[in-house]
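For this depiction, one protein chain was excluded, whereas all remaining protein chains were kept in their positions.
Order of writing sets the labels: A, B and C. Residues in every chain begin at 1.
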Amino acid sequence: MAIVNGYKQNENEKKLDILNLPELEEKAKQIIPTGGFGYIVGGSEDEWTLRANRQAFTHKQIVPRALSNIEKPELDTNVFGLPLKTPIMMAPTAAQGLAHVEGEKDTARGVAAAGGLMAQSTYSSTSISDTSAAGNGAPQFFQLYMSKDWTFNESLLDEAKKAGVKGIILTVDATVDGYREADIINNFQFPIPMANLTKFSEGDGKGKGIAEIYASAAQKIGPDDVKRIADYTDLPVIVKGIESPEDALYAIGAGAAGVYVSNHGGRQLNGGPASFDVLEDVAKAVNGRVPIIFDSGVRRGSDVFKALASGADLVALGRPAIYGLALGGAQGVQSVFEHLGDELKIIMQLAGTKTIADVKKTNLLNIKY
Amino acid sequence: MAIVNGYKQNENEKKLDILNLPELEEKAKQIIPTGGFGYIVGGSEDEWTLRANRQAFTHKQIVPRALSNIEKPELDTNVFGLPLKTPIMMAPTAAQGLAHVEGEKDTARGVAAAGGLMAQSTYSSTSISDTSAAGNGAPQFFQLYMSKDWTFNESLLDEAKKAGVKGIILTVDATVDGYREADIINNFQFPIPMANLTKFSEGDGKGKGIAEIYASAAQKIGPDDVKRIADYTDLPVIVKGIESPEDALYAIGAGAAGVYVSNHGGRQLNGGPASFDVLEDVAKAVNGRVPIIFDSGVRRGSDVFKALASGADLVALGRPAIYGLALGGAQGVQSVFEHLGDELKIIMQLAGTKTIADVKKTNLLNIKY
Amino acid sequence: MAIVNGYKQNENEKKLDILNLPELEEKAKQIIPTGGFGYIVGGSEDEWTLRANRQAFTHKQIVPRALSNIEKPELDTNVFGLPLKTPIMMAPTAAQGLAHVEGEKDTARGVAAAGGLMAQSTYSSTSISDTSAAGNGAPQFFQLYMSKDWTFNESLLDEAKKAGVKGIILTVDATVDGYREADIINNFQFPIPMANLTKFSEGDGKGKGIAEIYASAAQKIGPDDVKRIADYTDLPVIVKGIESPEDALYAIGAGAAGVYVSNHGGRQLNGGPASFDVLEDVAKAVNGRVPIIFDSGVRRGSDVFKALASGADLVALGRPAIYGLALGGAQGVQSVFEHLGDELKIIMQLAGTKTIADVKKTNLLNIKY
Partner (left out) sequence: MAIVNGYKQNENEKKLDILNLPELEEKAKQIIPTGGFGYIVGGSEDEWTLRANRQAFTHKQIVPRALSNIEKPELDTNVFGLPLKTPIMMAPTAAQGLAHVEGEKDTARGVAAAGGLMAQSTYSSTSISDTSAAGNGAPQFFQLYMSKDWTFNESLLDEAKKAGVKGIILTVDATVDGYREADIINNFQFPIPMANLTKFSEGDGKGKGIAEIYASAAQKIGPDDVKRIADYTDLPVIVKGIESPEDALYAIGAGAAGVYVSNHGGRQLNGGPASFDVLEDVAKAVNGRVPIIFDSGVRRGSDVFKALASGADLVALGRPAIYGLALGGAQGVQSVFEHLGDELKIIMQLAGTKTIADVKKTNLLNIKY
């Protein structure tokens, strides 16, 4: 255990013997300090949307396919021109030093080992360049929490570009922090600096609460910002936090090269729809113009399958990967990705789909439970 | 603690550190005597409608809005020609002396400090003039439980008018008291006089059960009464207890200057619909002819948002404000209003709505949970 | 306590202080011997239909009515040409000696005192003439479990006619006993003779299980039986156990003078619909040709209202009346009827309905919970 500012950081480095992703939460709770765990696990208000994110997957069913004559399903895919070994990617998740002393570096290592796409958060515990270097050349995206200070945004984008990231994820559903009660109950303040903030006058985030962090971020984010970032970086900009067909088209009109369907894991607008409930309609509106990333509530191979079959091109994991990070470092993250991939392969075989492209062409049933 | 007729009245005067409104119920239960608390918290029959009032908010979802380019949402609104700092108002609630020694006076002070609209109940523990004086010039409505004795009604209306109230809320859903089991179990009798009843032969309510109080009230209330009160006072009359499009139009036809959608917090007709479930249809029928007030079940910023987006112009709070009163007096009430307003502002920002007018133009999703 | 064949019969005779009908079940359980209580309370198989009977009432809502200008609602009604003080009647319920030493005689007394209609069961603990005599001239129906032995049927019908009953209820949903597990678990055998069976070779039921009792009853019951009973008695025959529009019309075609919508309180065909769920469609098909009696699951004034508004002319009570009988004899039964009537009157007032005829014209809402 490393102790930083009184906060105990895990240092585990090992493969995990995973039964399923949901059980990781309780195990992680045992080893992540209360405040950090509350920050990771919590949703906003009474967490209705967080719970709905899970329940929504029961609204559709996967039809087992008979006599499909396939075997050995494969997870390989190619999205945003990037060849990937799995459609499961890492969601941009803040402050991973809360879970592990190596933070995002170990996550990048683990995701790379699993063949997935890594996304760094602006509020990472490790710097863009360090995380990037840890990724062994595997593709990474950088997620931007837009600052009110455009100079700061440019610095981040410069560093991201220099580090070779393949895309920018612009988060637009967090122009203010959702009302997360766990953080209030725990009076949680980040004990560990956010590496990308260190060089700026705002300070590095250490000793601040999430509301203070977000206070430096821009509340006003509009279509011009998408275009400005795209023009500045010449990288694909994926707009994260889309939950409606209208906004998806609006974002594409503004220059988005990808649509990221997410409700921030139920951490932002509570009372909003479950992310999976809106995915299909968003995908119909997008109609193949740009790739779609999906997250919020994914825990099972069948969830991944249902998301892909409902229009997602990539499915992102947040909390479970962080739990894997806490429990096993880079190898833990890798274990999480591989376990979920294994569950997905079973579903693919039983649903008669050999490739991710086959999965995407699958029609789900719609019996409401 | 003040002790009146053996009943302990709270005397707290302090700001409250509120996590959320639902948690106030348990805290208030600790300090309000059993009979009084049972009277406040209880619904009728098996409380199905009371529970449905909460569940109904899950029937619609707020779509997070991306790239909306707004910041700093504002709660100001103007309803019934009254400029208000918040669309959250105080529901007319009886016998607030059960919660606090200052009763409605402190509520009026707290609501005024929060910039909201205060509504006094006929069955207030403090008199119309006292409550009015406590309100620091902020707007107030007076709610009328119509007596069988028209002279008495005129006296109340005279006093209300003299006190400068801006409107009369005529309650029409309580022509008999709902079957509230908590009051029966507790054999509850009002320990504290109802100030507005004191000068009349009916007595002041002290030592009576709710059924006896209601017994002096009129059972027969019809459209002529609306007109009669409007003519007598020359004030806008808002009809409270509307739960259908038909009744809304009927009331407007009878001269109502406002429609108050409410099922009395589940205290009257159990087996009736959840109030939020009928709001949208009522609002469509009203179609902007008069303002709409809504209550029953509101506990969260997202609830307020959903009610406004479904057609309400003002959203009223009952029990949570009374709990705030018990726990902190005027400042407690203010804390409740401000906390709910803060939650609302977060939702407004995330839903891309800068003003209450924007909220009212928002379309909600309709995924049944 | 009277003890008959080792079975303790209650002898209470007192008014009951009733909070609500559901709470009577637990109180009755304390004083009715296990086997008898299990027989009364139990449903068939896993009791899904029994539970659905209650839940179904939440499928419709009563709209509170504003400005309806009514007061003092009245329960009087006239069905089958019988003037009644309440639309709540006694369901024909077997073996009431299990609950009380006076059995059906006390039930008849209590129902008469409450102004309701009494229905005797073939399998009564007291004889047709005794129960009839106890009823103080108030109207009674006789329910027939048709025997395979037509001579026996004639004897019962002769006695019923002689006793002055106003109608015959022919039960058709129990041509075999439902699979009631409580009776099997308790190895329940009737400890008390069934008075109407005593004079017949089949024996009096004492020491037999329900399956043996039913074994003497006819399995084959068809339209000819309705006609035969009607012709033989020249009394209105009400067919009990109808759960579909088709069967309602079929029964009327066969000569039924009334349709009794019931699933036997969930004691017969488990996996069948909740009785309230089918009432409206049955009533639409019947379309006023004959009166409709409804039972199964009624516990609240709002339930009675909903049943009347969905097409019932009379609403029958089974278990709760038996619990009242056990707890207070004739006065207990009267208390149950009066309490439910009181709850109904509150609902009627709040729903703006002065008479039972008004209730029957009411449209319910249909929001599925």
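What we mean here is this: a residue touches a chain if its C-beta (ideal position, glycine included) is under 8 Å from a C-beta of that chain, and two chains touch if they have at least 3 such contacts.
Small disclaimer: the values here were computed from a predicted structure and weren't measured.
With respect to the full assembly, the chain omitted from this view is in touch with A, C. Among A:K208, A:R228, A:H264 or A:K306, only A:K306 touches the chain left out of the display.
Which of A:Q30, A:N69 or A:T151 touches the hidden chain is settled by the complete complex: it is A:N69.
When the full complex is taken into account, the listed residue touching the unshown chain is C:D46, out of C:D46, C:D76, C:D158 or C:D231. Remark: the omitted chain is touched by one listed residue; of C:A160, C:A254, C:V336 or C:L364 this is C:A254.
Residues of subunit A in touch with the missing chain: 19-20, 22, 57-58, 61-72, 300-303, 305-306, 343, 346-347, 349-351, 365, 367-369. Residue-level contact of subunit C with the missing chain is found at 45-46, 48-49, 52, 55, 172-173, 175-179, 181, 184-185, 218-223, 225-226, 239, 241-244, 247, 250-251, 254, 263, 268-274, 277-278, 368.
FYI, only the chains that are shown with their structure count from here on.
Superposition angle, subunit B onto subunit C, using Cα atoms only: 90 degrees, a multiple of 5 between 0 and 180.
With centres computed as the average of Cα coordinates, no chain lies farther from subunit C than A. Centroid to centroid, with C-alpha atoms defining each point, subunit B and subunit C lie 42 Å apart. Between subunit A and subunit C, the centres computed from C-alpha atoms are 60 Å apart. In subunit C, no residue reaches two or more other chains under the touch definition.
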